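A single protein chain has been removed from this complex, and every other one stays in its place.
As written, the chain order gives the labels A and B, with residue 1 at the start of each chain.
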Amino acid sequence: MTPLLSVQGITKRYGNHIGCADVSFDLYPGEVMGIVGESGSGKSTLLNCMAGHLTPDAGQVVFDTRTDGPRDTITMSEPERRMLGRTDWAFVHQHARDGLRMGVSAGGNVGERLMAVGARHYGDIREQATDWLGRVEIDASRVDDRPTTFSGGMQQRLQIARNLVTGPRLVFMDEPTGGLDVSVQARLLDLLRGLVRDMGLSAIIVTHDLAVVRLLADRLMVMKDGHVVEAGLTDQVLDDPQHAYSQLLVSSVLQV
Amino acid sequence: MSNYNFAYLDEQTKRMIRRAILKGLAIPGYQVPFASREMPMPYGWGTGGVQVSAAVLTPEDTFKVIDQGADDTTNAVSIRTFFERTAGVETTTATCDATVIQTRHRIPEEALQEGQILVYQVPIPEPLRFLEPRESETRKMHSLEEYGLMHVKLYEDISRHGHIATSYAYPVKVEGRYVMDPSPIPKFDNPKLGDMAAIQLFGAGREQRIYALPPYTQVVSLDFEDHPFEASKADHPCGMCGATDSYLDELIVDDAGGRMFVCSDTDYCEARQAAGHKGKDAA
Partner (left out) sequence: MIELRDVSKTFTLHNQGSAVIEVINDVSFSVAAGECVALTGASGAGKSTLMRMIYGNYLTQAGKILIDGLDIVQAQPREVITLRRDVLGYVSQFLRVVPRVPTLDVVAEPLRALGIPSDQAQGRAAALLEQLNIPQRLWSLSPTTFSGGEQQRVNIARGFAHNYPAMLLDEPTASLDAANRKVVLSLIEDAKARGAAIIGIFHDEAARDRVCDREIDVGRYTPGIAA
């Protein structure tokens, strides 16, 4: 079986400071991987290197493309990488306003990726947008409203709809439930789980919330100071952590 | 003649502008950056168009200026006078007699011919600006042909108004490649952009961009399959000349809300009246 994403030796430095160092792993179709660690551990740097937002100093990010098989997305031409970014890849930002066009209606936000890949039938675009609003539990009557009139949870769900409308195969998520109320988080997690299962998505989720990865991720990487200190099955890493830092991280969680 | 160099600008500057124009003609629809000069008029009054006109004028040219179709508005008169004084060229109001026509917000009704040059004044050359404010990003979008965003704008129009309500500066795609802002001409004029015999040059002074359409260029107005482009105008004949095929201005004529519709192209309207055509409001 070919990995959907094969990351080899990704290193990114900021001057003398290490962003992330020599990170390697394979992600297979349908897998959800969590990356946890405290602020400054390098997890967001790693995510941005993988998603093409940052250029790593060393390493490869090999993606199994639909047409040409495995390709290193770092050495790939920019048009190709951007094309991936609006077809097979999706990126869910922590802050919905970074991932949405706040001056454009909900329907326009969802339709943008469709139009970007050539959809030119207004009725079809609108129908698909409305369908996706339903899938992320936003009432169809809100299709013409701007996201500025939405609650934080709704904005985040809209961002997810906007990202998933073109049927991507790999979703990068940066703290997708950060800054949301606990009850809203639960709803979002449930939604994401359903979408991941029904669409056969693979996902990489960066978060510092261990409860989020326990519910969403099959696998887990624990990062500290730019290095991966432990990786494995999510429940194994959380229930039987091996590395000193992972043990500290797990034991630091407040029990509810 | 005055002490100005021919057509106000120095020869070096004109060469620089001509190079930008030639590049623009070679890559239709592509916005070529140029070092826009300070002109003796405020930005927004056509400094881009004036610089382009200055660069293409020769002593043998006949020059015409229109503002919203009219030869007799302040802007048109002052630019016409500017070149009369600085270049000493012949001027005219007759579309067919002019070799260079500088325009703000209209294309003349009368079809232009080979050998003529139409110079547009452009306030904002970047059609993607209102949805993507970052210039670095819009340039990248042009270079990679990522134009989905342009349709988002039209989508928003339809979702809000039930139809594409953009009525001027309606975006077009040039030769299947670059998306271009045709300057704030009414979309009624959009069909004239394509396959035109004359050269069309666009100058944006404040924004320092020049772009161009060589003769007989394919220009397509963006639309949706189920909401096709329509070149709309007020559904009336001209009150003065009775024309039914021209773009009309609506005039309020009294305090009781009385109004009339007249051709925005004054030369076209006068020529028709001189030929004996008469509208219902003609004295």
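The criterion applied here is as follows: a residue touches a chain if its C-beta (ideal position, glycine included) is under 8 Å from a C-beta of that chain, and two chains touch if they have at least 3 such contacts.
Given the structure is predicted, the values throughout are model-derived calculations rather than measurements.
K.L.:
List the shown chains that the missing chain touches in the full complex.
P.N.:
A
K.L.:
Touching the left-out chain: which of A:2, A:24, A:151 or A:242?
P.N.:
Touches the omitted chain: A:242.
K.L.:
In the complete complex, which positions of chain A touch the hidden chain?
P.N.:
Chain A touches the missing chain through residues 28, 31, 183, 186-187, 189-190, 193, 197, 214-215, 218-219, 232-233, 235-236, 239-240, 242-244, 247-248, 251.
Definition applied: only the chains that are shown with their structure count from here on.
K.L.:
Can you list the chain A residues touching chain B in their complex?
P.N.:
Checking each residue of chain A against chain B gives 78-79, 82, 86, 101, 103-105, 107-108, 111-117, 120-123, 125-126, 143-144.
K.L.:
Given the complex with chain A, which residues does chain B contribute to the contact?
P.N.:
By the definition above, chain B touches chain A via 131, 144, 146, 148-149, 151-152, 155-156, 158-160, 224-227.
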